[in-house]
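Entry: chain A
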Amino acid sequence: MSAYALPGRSDPGALAGRGVLAICLCLAVLAPFFVSGYTVFQFTRVLCIGIAVLSINLLLGYSGQVSIGHSAIFGLGAYTTAILIHKASVPYGLAILAGGALAFVAGLLLGVPALRIRGLYLGLLTLGVAVLFPTIVSHYRELTGGPFGISIRTPPAPWGIDLAPDKWVYFLSLATLLVFVGGFQGIVRGRIGRALGALRKSEAMAAALGVGLARTKTLIFAISAGMAGIGGGLYQLLIGTATPTTYTLTLSLAFLVGSVLGGLRSSWGAIAGAAFVVYVPDKTASLGSTAPQLVYAIALAVVIYFLPGGVAAVPARLLGMWRSKRATHTVQLQQRGGK
Partner candidate 1 sequence: MSALLEGRAVTAFYGDAPALQDVDFEVNEGEILAVLGPNGAGKTTLLRAISRVVRTRGEIRFRGDSIVRLSADQAARRGIGHVPEGRGTFVDLTVEENLRLGSLARRRADRGRALGDLQAVYQLFPILAEFRGRRAGALSGGQQQMLAIARAVLGRPRLLLLDEPSLGLGPVVVNEVFERLSRIREEWSTTLVVAEQNVRQALRLADRALLMRTGRVALVGATDEVAQDPAVQRAYLGD
Partner candidate 2 sequence: MTASSLRGPRALALMLALLAAVLAVAASSATAVTDAPPRGISKNQIIIGGSFPFSGPLAVYGALSEGAKAYFGWVNAHGGVNGRKIKYVTLDDGYDPSRLASNARNLIEQQNAFLLLDFGGPANAIRDYMQQVNTIQMNMSGLHDEARYTLTKSWWPDIRWEAGIEAAWAAKNVSNPKVGLLAINNDLALDFAAGINRGLGSKKSQFVSTLTVSPAQVDVSSQLNRLRAEGVNTLFVGLTGATMVGALKYIRQTGWKPTIFVYSAALALRGILDQVGEFENLYSAMWLKDPADPRWAKNAGVNTYKANVAKYSPDADPNSIFVENGYAGAVALVTVLKQVKNPTTASVVKAWNTLAPTVNPLLMPNIKLSGGPQGRIVHQYQVVNYANGTYKSVGKVVTIRR
């Protein structure tokens, strides 16, 4: 074995990846104390939308189901949280979990038709849900406060910790996101993940394997919805007032752009996608009234045609090139001296 082939177990690429990850986490934890309130507010928006994008990655990236209605599910979580806090003064932690649970059930209901139909119909059904949600919320105003919405206060940090409300919600969202990323990795690598892998390769093959195709697809849709619901609850905690105009079809499309851009199958890619979705409108609005939407469209097209894995695939691809260069280098060595 020539000197260049390091011991197999800790391959340098993966080590670098994990190192970068650890550094990012430290930065994420320290950031709120060194940046302005506005930036913390934006970071928290990225984290909450990141949760929604992560839920789409699980759905689209691993079970191939397209949902254009996740803005409604995100909104369902948000409104449930706001209503429970505003009307029943339920503690916000509980309210968010209840929002997630309700979203999970909604996911099950939406998932059931998903069994019998192919992707295009699910896209259609969820499009209907996304268009209908703001109208339904505006209509039933005794419950939802209608167009005026319901206002809840961003809660201060518990146990007397001296943190501004925005910063507290930031950490709450960061912790939730970490949990969901862990869950995401668990699902993808676990039994359900393998079943999904089969599902993605070909529906026929998956059926042949006796995988509970119906059960798996519905379960994944429900888990994805539950995640998005909790993300919505946190988002609402941050924004304060729940109004129908936040949870519209455009938000669903933004989630999809974030998901495709970040990389459909990656967990960390969801954060990159969410950051893009949150920061593009502010940075490009000056170029023209519809510039943000145009930038979304162009980015989506660029990823689909030229960068299929999305941003998440870039390091892997660079790593791949670096590794293959190194591998050929090792092989040459072996040929020359190794025999």
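Candidate selection criterion: all candidates are chains of the complex that A comes from, given by their letters.
Operating definition for what follows: a residue touches a chain if its C-beta (ideal position, glycine included) is under 8 Å from a C-beta of that chain, and two chains touch if they have at least 3 such contacts; residues count from 1.
Remember, predicted model here, so these are calculated numbers, not experimental data.
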Given the candidates 1 or 2, which is the one that touches chain A in this complex?
2
Considering only the defined contacts, which chain A positions touch candidate 2 in the complex?
10, 15, 18-19, 22, 25-26, 29-30, 33, 36-38, 41-42, 45, 131, 134-135, 138-139, 141, 146-149, 151, 153, 161-163, 235, 238-241, 243, 245-246, 250, 281-282, 285-286, 288-293
